[in-house]
Structure formats: structure tokens, C-alpha cells
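A protein chain is absent from this complex, but the other protein chains hold their places.
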Amino acid sequence: MRILVINPNTTASMTAKIGEAAASVASGATEIVAVNPADGPPSIEGYFDEVFAIPGIIAEMGKAPADAYVIACFDDTGLDAARCATEAPVIGIGEAAFHMASLVAGKFSVVTTLARSVPAIEHNLAKYGLASRCARVRSSEVAVLELERPGSNARHRISQEIARAIREDHAEAIVLGCAGMADLAHSLSEEHGVPVLDGVVCAVTLAESLFKVGLKTSKIGGYAAPRGKRFAGMFAPLSPAG
Amino acid sequence: MRILVINPNTTASMTAKIGEAAASVASGATEIVAVNPADGPPSIEGYFDEVFAIPGIIAEMGKAPADAYVIACFDDTGLDAARCATEAPVIGIGEAAFHMASLVAGKFSVVTTLARSVPAIEHNLAKYGLASRCARVRSSEVAVLELERPGSNARHRISQEIARAIREDHAEAIVLGCAGMADLAHSLSEEHGVPVLDGVVCAVTLAESLFKVGLKTSKIGGYAAPRGKRFAGMFAPLSPAG
Amino acid sequence: MRILVINPNTTASMTAKIGEAAASVASGATEIVAVNPADGPPSIEGYFDEVFAIPGIIAEMGKAPADAYVIACFDDTGLDAARCATEAPVIGIGEAAFHMASLVAGKFSVVTTLARSVPAIEHNLAKYGLASRCARVRSSEVAVLELERPGSNARHRISQEIARAIREDHAEAIVLGCAGMADLAHSLSEEHGVPVLDGVVCAVTLAESLFKVGLKTSKIGGYAAPRGKRFAGMFAPLSPAG
Amino acid sequence: MRILVINPNTTASMTAKIGEAAASVASGATEIVAVNPADGPPSIEGYFDEVFAIPGIIAEMGKAPADAYVIACFDDTGLDAARCATEAPVIGIGEAAFHMASLVAGKFSVVTTLARSVPAIEHNLAKYGLASRCARVRSSEVAVLELERPGSNARHRISQEIARAIREDHAEAIVLGCAGMADLAHSLSEEHGVPVLDGVVCAVTLAESLFKVGLKTSKIGGYAAPRGKRFAGMFAPLSPAG
Amino acid sequence: MRILVINPNTTASMTAKIGEAAASVASGATEIVAVNPADGPPSIEGYFDEVFAIPGIIAEMGKAPADAYVIACFDDTGLDAARCATEAPVIGIGEAAFHMASLVAGKFSVVTTLARSVPAIEHNLAKYGLASRCARVRSSEVAVLELERPGSNARHRISQEIARAIREDHAEAIVLGCAGMADLAHSLSEEHGVPVLDGVVCAVTLAESLFKVGLKTSKIGGYAAPRGKRFAGMFAPLSPAG
Partner (left out) sequence: MRILVINPNTTASMTAKIGEAAASVASGATEIVAVNPADGPPSIEGYFDEVFAIPGIIAEMGKAPADAYVIACFDDTGLDAARCATEAPVIGIGEAAFHMASLVAGKFSVVTTLARSVPAIEHNLAKYGLASRCARVRSSEVAVLELERPGSNARHRISQEIARAIREDHAEAIVLGCAGMADLAHSLSEEHGVPVLDGVVCAVTLAESLFKVGLKTSKIGGYAAPRGKRFAGMFAPLSPAG
């Protein structure tokens, strides 16, 4: 099968890191294609950045049809719209991590980047139904692109926030709240003695699971295919992939 | 004060109808400016259409700074992102109607256009906290642009759905779930003997209320101003309005 | 239009302050009449005081029919009963502030007077559906009538509690939990850099909004008019206003 | 022990029926005193009637101190205020029935009198935390005083509504939603083969339970004793009972 | 009437203590029989221990039919299954304490033994519908059998946790989260000035209440009698008691 892993921001080094994480866990028979839009924000930090990344996500889906799609931003940017655009499964890395954490722990906490991203994550948890499984969404005040900068103390600050989540929230597992933290999950889990989840690898294996089971996105209700009307201006007609 | 009323779709006849509704209720001292983006979907029916309308909404805000903004699509398309882009109040017509209905009735039902729009409205209700006030979100299976077509039986079907909401849901008020229904609220309320709310007039008066009280969008937390990074490609830098 | 603003307690100085706040925000065309019952508690602090204020509220409504009514106690004392007594809109200052805060912030905290008032406010939030928008209801341990006493350090203690709400609750806005704090909202907002809401001005502008839009209290369901039975003893028959 | 059972309305025949039900279940050592206020509404049907009954309830408590109090209106009229007025336990018949039903069934439905009473009961269920245990609150459209009228078909209509609750709501038990139905519970349970609960007997035995265990109303927080201020006018100072 | 009080663990000293607590509150006419299974865990601390105690509970019910059953482990071990096995009422001491606490306080906190027991208690609260009444479930890190050991400082640590619950959670009452704490409730209530509830006495009086009112477990839905199939191996056929 082929999984298109879309980093919704325009930072190519992050796309590479995400692609590596995805490939590290994929089955031999799975082809991972990691892309990012050419247009849009260099990182997604809050509601504003988010909406400017979505047309690019949909465009990438149109360019490279796949058996499943992974949206590799922890906000699950544009997930609902992407599901309308295809019959293939579409998985957000945020939801992937929440669902997988729910299988290994009674309660988890999220450690994300900036405080401004917390409300969007809390809304997603409520929408998915999993808010009651999340003890708390915490911000480490590490900006997304700091994670790309060698020599920053980003890992240290994230680790401290994890310690607080275990002590104060009684979290039984930790979900890392940014695709740019994909390379930290293993060592932080070792350090703290609890499951620490990165959404990228969770989403890739869930996409494989759905494909194996033969499950596709429901086309009745909210994820029905677009009605085929002509959009004005900059948005070219999009042919939904199969 | 000046209120920019943004119809997020590109259908000018709908913008005109919305503008009229807005003007009908605004104070003499309030200037109503009704606009729509040149680019984007001709109507918003579900998650997919929604995301392609948002960049245009933000662009219209940048072109015509105002004392308050109204987003005149019942999905409250792009509301969170728009709030990040300005300190002025931003009101969605969906939330406006939900809040106003909560002041005149214990429970209300929503009558919207197509079934595919129901999940987005339900998610908004949950996010706003008002899901417990809504007995049910119902679709009349009237497409948005049918509302613009003289001679369609749209009003009849909406009226029938209202009757069902009163009988089956024990709804004490009805919220009309589309900006294109703005001209129907008064006569439907007369017909059914319950408050029937159109979000456009609700949002305009709420915008005036917030302005009079001197309330602006909070700039700490989720609605903090964008961090000023440079977006790639098609999205020109945006100067947040005051 | 005429708005009857009812201070449910018997303290005339508080009625005057509330009337001033109400007038400060009302449109030129709006007549504000501020009253209080002659009988009942001098301040409302908790469940017990509340119930003794309600017959007086209903009596004031009967004496001075108006186009809309505002109940100016943060507990929204007797709101449901008052809605039964009239077709005109009735707004509580608590609910008014909660709804308006929800339009300018993702989450707000309430700062009220005494700890004994907290449960009633929490129940109202749950009943209105807005509990999920409120981070926390905090008490400043300032008694209601201390707010009327020149030279008390009431403002200082309230300000400290606001600082805690921003730091600990991540509140994006603050709702002041007592009609007697109406004169403090503006300066506290300046001091803390977040929206600080007083319910009196919120309720007055919402009453104007409902009037302009032509919305009245639903008369089917919970707010149906009283059945016209004869009450024994001290309660004179009441003619519901229009 | 002595239990004061207060019928909050002024209809003496209903007080007698309630007193009989209470006595039928009380232990030999328990003295049941059934009273009603002289002033107030003859029946309680909705929010409006409710508030005019509460001062009378508190007055009856002051006149006849007891070891426990039962408020015998299904709306649990004035329950919170009554708890402030005494250290002794106070039980509402609505909450009593909800709690007892939760011990013998996974889900129950309520069958009450008029539609206008449904919202108040739903709010109580939510406030008590037991809304998730209640499948549905149904109205039989039998007015309270019809229950007192020999020859009315009240029992038949209630029985039909119970049948619907079992069939449509999958209710495993039925709670009768009016003190005036106290005499019907046993035969309706026989008829339908499910537990049918009357709140009066539930409340009396719960009051005995609390007394035997030595539990009193908590005096910190929401049920703290009134602050001892002087109320103006018609409300005489009240000495809280012990 | 006869109440079978089942301590689900095999520690006889705890059964004796539980039996004494039960007898101390039962009416003269009530016969208390306190038993424990011969097989199973010596104490119940978490999900694992719990499931090994349930077959023994059901077996004890089969051996000694009674008018009501009390399951004397705070986890309410096997409560649903036990309800299937009989028409008589079955009460868990956890639920008993939660319901009774809800009658004397707006909010309570639970103080239990080990952290590992907290999730099971939280799930029960959610299932019963009473999670919103519980401010927090706290662990004192006192193991169950420490409560049986003279000279341990168990009471001191529990008392400290109660103090924290009052100060930090604003709890208005405390529920002791282990049957082995039954002898501490009275003195801890005296010490802290709030209701402190032991589930054993609560459950016994509730069982008496249900018996007096004539309420039995509903036999439609989730608590229907077992279908009478033959179980393989170690589980002898069980004759449901009446």
C-alpha cells in the first residue's frame, strides 16, 4: 500500500524527520511518501496558521493519490475536509496518538509546544470524545521550529513538563503534542518509565490497520463527497481520490 | 461604529440579502458593510467547502478594517482564525443565534439545509458549550442555493421541519441554520407561535452590544495575534486589524 | 424601549450604582428604570437569601411593565419564574456576562464574593450549558456590602483573585460575580490586560438586542404563563405583563 | 425521631394523602408530622408556582423543628434554601426517588404531570448528577389537582405513559413525578412488572437512614447557615433549627 | 429482615469489623449476617484483585439467601453480576456512600487507600452518574491491611488527606474509600467538622429502606436473571435467590 504523509507546514527539514519516523515503523510492503505544500505557514501554532495550511493539504492529496493519508500536524489540521475529499482513510496524528494512548493507559496528558495551541487541542479531544481520557493538555513553551534547531534545550523543557504531568496530573502515559517531537518519544519513555507516544508512528500503523481491514471513510453524513460545484478563483477543481 | 458582515461564499445575491437583514436591525449610528470574497465556493455545505472559504474571509478583514466583524455562514466558518486576526469582536451567526435562543427558551432545535452540514453544527454546539440547550439539529434537505431560487418550495419544507421539531423534540424555539434563510424568520415565527431566530440579525446586535460595552477579543491564549512569521506562496502577509 | 432593571436586594445604594451602570451603556432611545423590592434581604449571599428575594422581584415586574427586564443579581435570582410571568425578554446579569464572555474568549473565570455563593453559580453555569467555558468560579471573600463601603480593600482583593485566575486557570477573560462590582470592570480590565465583564451592562445591551430583533420569551414549555390559579394568602394575584 | 413532611402547596387533601404514605413506611419509633403552608399556590406546576411556595416551606420549618425534613413536591422546591436553614437532614422527594431508583435499575424514566414541569425536573436531574441514569422525563398531561379528583382517568393516562417508557425508552424502572401519585405506585408496579417509585416513601426512609447513621447537612460551602442579616418587611427573622 | 453483608476478601478480621459496623446501625428487627468467601484475595486493591473475588461473592449469595445483600468492598466488586443473581436489592458500599453524601453536601471528596484503586472508583462514579458530585478521589497510600494493624499511623495519614480535601477541593463532605475504615468515620467527622461517611452503615440503612418500601431489583434490561445455561467446570449451577 501507499501512504501519503502530509506535513501541512512548509518546513522541509520537518517533513524529512516526519518521513523518517513514518518509514521506521511501516511494514516492508508499505510505501511512505512524505510531502509538504509549497505554500502556507512554516509552522502551525494556533488557529490562524492552521487555516492557511488546509488548501495546500487538499492540493497535495489531489496530486498524489494514495491508499491512505496521514496529516502530520498535531492539530489534525483540515482532517474533516480531507476526509470529504477521498474514500481512502485519512488519519490525523493527534487523534492517532489519543486513540493509541487510550489502549495502554487509563489517562494520558499531552505535552505540546506553545500555550496558544492548547485550546485547539482541547477542542479536538472533546470532538473526538476522548477529553475524559486526557488529564491535561500542557504547553512546554517550546516553539515548533526550536525543535529543529540543534543546541536548543527543547528536549530538556519537554522532559520537565512530562515529569510534572506524571506527578501532578497522575497521567499514566504522555502524548507528545507536535510532529516535530517524533524523534524524542523513545528516549523520553525510557527516561520516565511510562508510555510516551508520537503521533506520526501511531498514525502510520493505524493507516495500515484500516487498509488491512478494508475500512474506508464513510460517505454518508459529514464526510460525503463534495457536491461538485465550481469554486471561484484560486482553487482549481479537485478530483477526489479513490 | 462600522460592522463588516462577511458572507464567506461567493454568491452576491446572498450577500445582498444578508446585508439587508443586517441593516434592518442595526442602529442608526451603525454602518453595515456587507462583502464576500471573490474566490472560494459559491455556497458552504459541509466541511470541504468550509475550509476553502476561510482565506477569503481573512483577506476581506484585512481589506476593510472595522469595529466588529460578523461571519455570515451558519457553520461559523473560520471564526477562531478570524479572532486571532483582530482585536475587534468577531461574531459568527451560528453562535449568535445559539446564545440569543438560550435567552428566550430552555431548549431550541436547529433547522438547517443538508444532512452533510449537521455534524459541523453539532460540533460547534459542543465546542461553544451549548449542546445541552439544543434538542436536535435537523436538516430540511433544502440546498443553500435553492433558497435563492424564486418558486422553490424551500420555505414549505423548512416550515414542515419546524413543526416536527416542536412536536417531536419539544423545542421551545427554532434556530434557522443558514444565512440564506434570514428573510424567513419573522413569518415562520408568526406561523408556529415560537421564537424563530435568524443568526444574521442576532450577530449584528451582539456586535453592537460588545462594542457599546467596550469588549474586545482576548489576546491571551487561543486568540493571541499570529506570531508574525512569513507565509510561503499565495498568502500575502496580513496586517491584523485593530 | 423601557428596561426595568431590578436589584433583587433592598439596598438602595446598590440599586443606584446598578442604575448608573445600566444607563451608561443604554442607547439614547432606551429608558432605564432601576428598582428594588421594599421587602427581602439587604444582600444576596447564597441559596437562602435568594429565595426570599423572588416574590419581590415578581411584584416589581407587576408594578412596572416594561419591554424587557434585567435581574441584577449575579445568581440570576428567580430568572425562570420571572420568564413565566411575562412575554417580554428577561435577562439575568450572570447569564448575560457568561454569554458575552463566550464571544470574546475561549475560557473565562468568575470572581465572586463569598465561598457560599460559588455552588449556586456553578449550578447556573451547568444549567445554561456554559460550564465548559468557565475555567473556575473563585471567591474573593469580599462580602456584598463591603463593596458599598468606601475605604474597604475590596478592589484590591478582587484584583489579586483575577491575577490568580489568569495564572492558574489560564482564563482568557474574567467575569465579575456580583452586581456591586459593576463600577470596577473597566479599570480591572486595563490593569490585567484581559476582558473583564460586568453583568449589568452586558444584560442591558442584550435586552436591547432581543428587543431590536423582536425576540420574546417562548411561551411553550418551561416558560408557559402561569395557569391562573388563585394563590392563598400573602401573594396577590399577579397580572403577567406583555 | 420526628420527621416534618412539608407539602409545599396549600391543598390539605394532598397533605393528608402524603402524610398517610409517609406513615405507612416509617418505623414505629418515627413520628411523622405532615403540614402545608397556609399561604401560597394550591398546586405546583412549573417554575412560577414553585418560588411562591418556598417562603412558606421555610416558615413551616421554623415553626416545628424536627430531626429531619422532607419536602414533598417532586420539583424539590426550595431544597437548597431549606438545607441552609437547618443542620438536620433535608430530603426532597424528587431526589429521593432518583437515588433509590438508581439502586434497583440501570435506567429509569420519570412520568410527571404537565409538560411545563419537565424542564425543572430535567434541571434537577442534571444538578444532582443523575441525568445519565434517567432515560427520559415524560409528562402524562394530568394536572396535579386532577389526581385528587375521584373519577378522573388520571391513573389510566399515567399507566399508558409508563407502558411507553418501558417500550420506547428501555426504562428499567419508573419514577412517579408528583407527590399526588403516592397512592398509585404499588398497583402500577404490579401492573407493569417493573419497580415504580413514589418519592414520598423513598424520602421518609432516606431521612430515617441519615438519622440512624448520624449524618447532618454540611455547614461549609453552599449550605452554610444564613449570615444573620435582618430581612426587610414581610419576612420575620428565622431561627434556624438544629 | 435479613441482610447478608459480604466482605469480598478473605480477611476474617475485616469481616468482623464490617459486621460490627453493620449491626451498630441496623434496626432491632434486622438480622445482619456478615460473611466472606473462603477463596480469593485477602484484600482488594485494584482491578486484578477485584475479578477474583466475584465468583466467591456470588457463591456466598447462593449459600445464604437474604432479603437484601450488601457488598462490602468500596469498589462495589461484582455489583452488576450480583444484581442479576437475585430479585432482592443488592447495594454496594461505594455507591451507598456516594448517594448518601449527595443528600447532605453539594460536593464530596473520596479518601481511599492506594493510588491503583483510584481509577476503578472514578469509573464507578461516572457509571453511577455521580462524578459531578465528587470533587476528587484521593489516595492516602495506606494499604488495606495496614488498617487492620494496630499501631500503624493509618488514621493519621487519612486525616491529613481529609484536611487537604477540604482545603484544596472545597469538599463539603468526605467519603471514606475502604470498608476497613468503617470504625474511623465518627471521630474523623468530629475532628474535621464535616460529614465523613463510611459506606457500610450507609449501605445497611439503604438496604433497610429499599426493603421497607418494597423495592426489588428490576428484572428487565441489564439485571435480567441469567439465562440458565450450563457453565463448564468449576462453577456449579447457581440458583438465583428470591
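In this document, chain identifiers A, B, C, D and E correspond to the written order of the chains, with residue numbering beginning at 1 in each.
The definition used in the following text is that contacts are C-beta pairs under 8 Å (C-beta built on N, C-alpha and C of every residue); 3 or more make two chains touch, one makes a residue touch a chain.
Since we're looking at a predicted model, the values are computed, not measured.
Student: What are the shown chains that the left-out chain touches?
Tutor: A, B, D, E
Student: Taking the full complex into account, find the residue in E:Ala120, E:Ala154 or E:Leu188 that is in contact with the omitted chain.
Tutor: Touching the chain that is not displayed is residue E:Ala120.
Student: Tell me which residue among A:Gly106, A:Gly180 or A:Pro226 touches the hidden chain in the full complex.
Tutor: The one listed residue touching the chain not shown is A:Gly106.
Student: I'm checking contacts with the chain that's been left out. Which of A:Glu50, A:Asp67, A:Glu161 or A:Glu208 qualifies?
Tutor: Residue touching the absent chain, from the options given: A:Glu208.
Student: I need the residue numbers on chain B that touch the omitted chain, in ascending order.
Tutor: The missing chain touches chain B at positions 115, 118-119, 126.
Student: Kindly note down the residues of chain E that lie in touch with the hidden chain.
Tutor: Listed in rising order, the touching residues are 10, 37-43, 45-52, 54-55, 58, 78, 80-81, 83-85, 115-116, 118-120, 123, 126-127, 221-224, 226-227, 229-235.
Student: In terms of residues, what is the contact footprint of the unshown chain on chain A?
Tutor: Against the missing chain, chain A presents residues 25, 27, 89, 91, 95, 99-100, 102-107, 128-133, 166, 170, 172-173, 186, 193-195, 197, 201-202, 205-206, 208-210, 212-223.
Convention: only the chains that are shown with their structure count from here on.
Student: Does the chain C and chain D pair touch with the same residues on each side or with different residues, judged by whether over half of the numbers are shared?
Tutor: same
Student: What angle, rounded to the nearest 5°, describes the rotation that places the Cα atoms of chain B on chain D?
Tutor: To bring chain B onto chain D, one rotates by 120 degrees.
Student: Tell me which has more C-beta contacts between its two chains, C-E or D-E.
Tutor: Higher contact count goes to D-E.
Student: With chain centres taken as the means of their Cα atoms, state the distance from chain A to chain C in Å.
Tutor: Roughly 44 Å separates the two chain centres.
Student: Enumerate the residues of chain D that touch no fewer than two other chains.
Tutor: Expected reply: 115, 118-119, 126, 221-223.
Student: Report the topology of the inter-chain touch graph, choosing from line, ring, star, complete and other.
Tutor: other
Student: Go through the chains and record each pair that touches.
Tutor: Final set of chain pairs in contact is A-B, A-C, A-E, B-C, B-D, C-D, C-E, D-E.
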